[in-house]
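Removed from the display is one protein chain of the complex; every other protein chain stays in position.
Our next item is chain A:
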Amino acid sequence: MIIKCPYCGPRDVIEFTYQGDATRKRPEPLSNDPDVWNAYVYDRSNPSGLHREFWLHSGGCRQHLVVTRDMTTHAISSVAFARDIASGGQA
C-alpha cells in the first residue's frame, strides 16, 4: 500500500504508523458515564467501504495525517494533514 503524503509525496506504507479510527468523537470530558467511555475506547464499527483513519508519517515528515481509505479495495481517496482537518478543513 502506498500513501501519498501531502508533504513528502507517495511513500510505502512501511514509513507510516497506524493511529486508529479518525471518526471517533471524544465524549464530553466531564462525562462519568462508563458506557459512553467504554464505547469510545473499545467499540469499532469495522465498516466495509470508505473509512477515515489517522496515520503518522513516522518515517518521513512526522506529520499526523487523516487518510480516507476503502476497506475492501485499500484504494485511498484522500490524504490531508490532521491539523488542517482539526481546524476546520475537509479530507
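Going forward, a contact is a pair of C-beta atoms (placed from the backbone, for glycine too) under 8 Å apart; a residue touches a chain by one contact, two chains touch by 3 or more; residues count from 1.
The working rule: contacts and distances are computed from a predicted model.
Student: Would you mind picking the UniProt name of the chain not drawn here, from "Sarcosine oxidase subunit gamma", "Amino acid ABC transporter ATP-binding protein", "Ferrous iron transport protein B" or "SAM-dependent methyltransferase"?
Tutor: "Sarcosine oxidase subunit gamma"
Student: Considering the whole complex rather than only what is displayed, give the residues of chain A touching the chain that is not shown.
Tutor: Its contact residues with the unshown chain are 6-12, 14-15, 59-63, 81, 83.
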